[in-house]
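Below: one structure in structure tokens.
Left out: one protein chain. Kept in place: all the others.
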Amino acid sequence: MFIGNIYITLKEGVLDPAGKAANNKLRDLGFTNINNIKMGKFIEVELEAESKEEAIRQLEAISEQLLANLVIENYRVEVVEGDK
Amino acid sequence: MFIGNIYITLKEGVLDPAGKAANNKLRDLGFTNINNIKMGKFIEVELEAESKEEAIRQLEAISEQLLANLVIENYRVEVVEGDK
Amino acid sequence: MAGDLTYKDMGLNDEEYSQIIEILGREPNYLELGMFSVMWSEHCGYKSSRPLLKTLPTTGPQVIHGPGENAGVVDIGDGEALVFKIESHNSPSAVEPYEGAATGVGGIIRDIFTMGARPIAVLNSLRLGELKNERVKYLLDGIVAGIAGYGNSLGIPTVGGEVYFNSVYDNNPLVNAMGVGLVNIDEIALAVAGEVGSPLILVGSKTGRDGIHGATFSSEELSDDKADKRPTVQAGDPFMEKLLIEACLELIGENLVAGMQDLGAAGLTSSIAESASKKGRGVRVDVSKVPQRETNMTPYEIMLSESQERMLVVPIEGAADKVIEICNKWDLEAVIIGEVTDDGMFEVCVADEVVGSVPVLALTDDCPLYLREGAEPEYYKQHKAFVEDSLAEKDIAKAFLDLLASPTIASKEWIFSQYDYQVMTNTVIVPGAADAAVLRVKGRNKGIALTTDCNSRMVYLDPYKGAILAVCEAARNLACVGAKPLALTNCLNFGNPEKPNIYWQLQEAIKGIGTASLALDVPVVSGNVSLYNEKEDKPIYPTPTIGMVGILPDIDKRQDMAFKKAQDLIVMLGDFSSALGGSEYLYICHGLETGQVPEVNLGKEANLISLLLQGLADKIFNSCHDISEGGLAICVAESALAGNLGCRINLVANQLRKDALLFSEAPSRVVVSINPENVENLEKLADSLDIKMNIIGEVTGSNISCLVDNEEVIDVTLDKARQVWGEALKCIMA
Partner (left out) sequence: MKSAVVIFPGSSGENDVFHILNNVLDERVDLVWHKTTNLDDYDLVILPGGSSYGDYIRPGAIARYSPIMKAVEAFAKEGKYILGIGNGWQMLLEMNLLPGAVLKNANLKFICSDTFLKLENNKTLFTNGFKVDEIIRMPIASGFGNYFCDEPTLQELLTNQQIVLRYCTDDGRLTPEANYNGATANIAGIINKEGNILGMMPHPERCSEDILGGTDGLRIFTSIINKLKGVNI
């Protein structure tokens, strides 16, 4: 079994209303040192695979097919644990 | 300037309907090797701070005060880049 | 949650524990103790409130099912009935506002479709602290988003509600949700356990550790040292609930169900015990069959879990496979977890091993009842002694604007624009447009109207009169849109009933509800009790929220509150009053929450309702709006703003104080606008019902102007009023 992480972030140029709102709110709270916040997704996946390479391919496949929308999002995957 | 990441995940035992729905659909799509999916947030922050330690303290503070909901979520922070 | 709670931690007292030993003839084991403690909590067992609730009028020709079922059922003709109930989710919302409020909606909707009804509307009644408090803003933001997130996702419109702000709710917000469903009378389903040998099928979400002892904790004052005893927060899955609705209604439509029961407070324990007790049956449950979300769950955890979105279905004989098949079609897990037995025992097993065994009726019917002694609090007489003559004069024009900007009075658009109030395309009077929401019934001429009401400051000052006022206001609100009030549901949000002053509030309020309900012929058909709403010994205002439904015989004769036409006459129905006790004016402009609660004459209220219904049937009124928070001046302003038409009011003081004349919240009063041709008709009608009518002004211009004895006291442009009233809440919450 492997454990993998997927990071999904908004592409450059895509509006990030949640990030902007958080940044404004933090400035209101006195965190004037925060310059920029970008909101993304962090997905932890437990999966079976023959090898680490295979696990990575699987993580990429599920990101492309379902978890990320490539029109607005980028994704990055990594395997953090695995027993094969 | 520092760049930090915040990872927010649901606490053990809190229902994760989105993770469950993603997992079910992926199994339908033939990814029967995917056992468990947990949906979290990945937040990238650009901030000013005196030191890396200070930057970490700031990331923790904004997680506690705004970005994470400590009733149902855990968070973890890291600094990935910094010029001081 | 390890097995280390004592019976006291679980909320049972010494006598109750002895009683359990007596029932069982032995010490209960940990599981059995847990089952007793949740079933004997106030939340499930109504220990303190049941004796009082018994006094409420619950019958009438329109009532099909009164209290005792998952929700009340009233006949609306054509073989159809409305199913409705209001329920609280206060303590979960105080901890986690989004999920707390969301699962509150989920819970009340399950009570509706459990009865076989298609849910058609949600209403929400909220009480929050002062918005200058950041935590309160956070709570409001989360609560509204939670109601929206859940209800919108279900595709059920949230069509109405109310919200009040007062610092007594700072740490103890109230979230009451009302669910309404429509059912064919011959398809009503009840929570009964079927025949001996019938399987018990658990449908829906897997069981996790969420909310264990939720029922107990919602029946206790929250104090911080109990923080670690708090249950895991329940999170909602509206998608799962939507599937449950469709699947359960299909099961009932296919006639496969003997009994159906949702899992709410106290989870499997309560829903199974309640189903079995109705026919004096027993049950045997194998917890190892229950689908689990987490590993290593104990029988105790499984039986007490309050995981959301689960239903218990007892199929008719031979229908189990078909039931499971339909559930699976809707992608729902459905598993037989036990069966009905004939020995009256609730047996919990792990595979073949019995791990707990208690008499079903001991859980449901033997719950101890407490007839407590109420004691009139000090404050009651003091507030009554307040005399208005001592009040300083205030600038009326400024007071008017301050009232418009009070969050309790200001536009609630910030809230209801987050709710999908139109889905299902039945909402013909939308939030903000009138005193009650109106839904059409597709394919029929009739409509239904829905409202929730309670001015808890009035109830605090005088629980008996205040509760009467709440019922009257609800009925009047329905009449204002053209609906005849049919029946009510109530949610009794109070402090700790073990305190004699709080118990007195409860007694008096229930008496008030009963009195008004009888007088207006709106029986109580369902309700819910939420006690122990206090933090650090500071109780909330007693808040008996009233939810009421009514019927419009002709949907085309509905009316809203907007002025429609320049030159229409503005008429006040009812009496001028000097009563300022408990008013928003005293609170906002004088910082006072005191005074004598205005008198209400139930006969007059009933006549006013008849007048409104007759006038609307005769199409005399071009707008109707009842006088409530903010008094006559605010009432008129709201009609002007809704219609975007100005008005000019000229009142005769007749010895009354100007502020009282304009801002009194005395009940049984409505402002209507009429075509001048209809004056005579209205006079005749008002005369025949002994209701005073006064032509107080006309619809004209683009200002809201009020004169008293020909002297101008208010003159504000519509634009200015709209800005003050329309932006107040939005700005605070931005």
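Things to note:
Each chain gets a letter, A, B and C, in the order it is written, and its residues are counted from 1.
Please note the rule applied: a contact is a pair of C-beta atoms (placed from the backbone, for glycine too) under 8 Å apart; a residue touches a chain by one contact, two chains touch by 3 or more.
Keep in mind the model is a prediction, meaning the values are calculated, not measured.
Taking the complete complex into account, the chain left out of view touches A, B, C.
Checked against the hidden chain, the listed residues C:I409, C:M424, C:A509 or C:I674 yield one contact partner: C:M424. Screening C:H65, C:K278, C:R372 or C:R440 for touch with the missing chain picks out C:R440. Check C:W330, C:F400 or C:Y460 against the missing chain and you find that the one touching it is C:W330.
Residue in contact with the omitted chain (choice from C:L5, C:L154 or C:I620): C:L154. Considering the full assembly, C:A145 is the residue among C:L131, C:A145, C:V350 or C:L592 that touches the omitted chain.
Although one chain is not drawn, the whole complex shows that of C:L243, C:A437 or C:A660 it is C:L243 that touches it. Although one chain is not displayed, chain A still touches it through residues 13-15, 17-18, 21, 66-67, 69, 71-72. Where chain C meets the missing chain, the touching residues are 145, 148-149, 152-155, 237-240, 242-243, 330-331, 416-425, 427-428, 440, 442-443, 555.
On the side of chain B, touch with the chain left out of the figure occurs at residues 17-18, 21-22, 25, 28-29, 39.
Convention: only the chains that are shown with their structure count from here on.
Taking each chain's centre as the average of its CA atoms, chain A and chain C sit 41 Å apart.
In chain B, no residue touches two or more other chains. Within chain C, no positions touching two or more other chains are listed. Every residue of chain B that touches chain A in the complex is listed here, in rising order: 1, 7-9, 19, 22, 25-26, 29, 31, 33-49, 58, 61-62, 65-67.
Residues of chain B touching chain C in their complex: 11, 13-17, 20-21, 24, 69, 71-72. Residues 95-96, 99, 205, 208-210, 232-237, 239-240, 293-294, 307-308, 331 of chain C are the ones touching chain B in the complex.
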